[in-house]
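Read through the structure below, which is laid out as structure tokens, and then see the notes.
Heads up, one of the protein chains got dropped from this complex, but the rest are sitting where they should.
Presenting chain A:
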């Protein structure tokens, strides 16, 4: 897999100046004279081809791809594609998959990020590339969660975002492997350590963590409940706080209740920007680990193996065609805009 995370370190090093902390989508944008739906889509989605999202959400304004808005037009910028599907009175085989997803892991999985996050954008593209294409819709969970075999037992949900991939080939395999199929990683992001800019400790190996108070949002380590998912050794001297949302970790960091925050590079930088903490927080360059986000499907699901096959074969096709990198680049560009 090609990594483009050098971009991330570049982003981190450039996190200077006051951040533009406004939302990226689900906002109203004041059009400038001569701007077309394509221009607006480029600005807000880093993708001019998504001009149809703009026109569908603003039926009274410009409707053509190149038709200009009037100066001062209030253009609503939706976070997701307009719903073109009809009502639910369709035969079962035509309905898509329902994904349980944690909110607040921007820019990867978030209902307030274009296309509902990079992860969902990649997943939708992968499912559409596969031999028997499917669509997916999202059931949002207010916060990140640990993967629980019971949570997909209901009839509506088909799969869940898993924020860690257990080593199912190890012996003995973790208990969660008996209950779920896991797809290949949809995204892989370095897990970084964030500290106050004036922190007087360095981080070169996990041994440096001894005696520190760490914060990691609950669910972001999401191994199964009986497995230690943290990428640091079990150490009595490490104190760990696990609030529900990333913002809470950074609040604790600024109030000196913790010494460092462990969070994936993208969610970390996006949260810092949204909170306007660019100058007060730094990230250590050495990753704690590589965090992967993937799909989990219950093994007792009626189409469990074919869902996993669709995701994996779709991802492989996206990588082969270069579309995978295009989608990642688009979201990185949006994140870049947000940081500056």
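Side notes on the structure shown:
In this section, a residue touches a chain if its C-beta (ideal position, glycine included) is under 8 Å from a C-beta of that chain, and two chains touch if they have at least 3 such contacts; residues count from 1.
The rule is simple: contacts and distances are computed from a predicted model.
Look at the chain that isn't drawn here: its UniProt entry, checked against "Gas vesicle protein", "Cation:proton antiporter", "Transporter substrate-binding domain-containing protein" or "Phosphate transport system permease protein PstA", names it "Transporter substrate-binding domain-containing protein". Looking at A:44, A:136, A:245 or A:301, the residue that reaches the missing chain in the full complex is A:301.
Within the whole complex, the absent chain has one touching residue among A:70, A:131, A:210 or A:320, and that is A:131. The missing chain, though absent from the display, is touched by one residue of A:153, A:197 or A:320; that residue is A:153. Touch with the hidden chain on the side of chain A covers residues 91-93, 131-132, 153, 155, 178, 299-303, 305-306, 309-310, 312.
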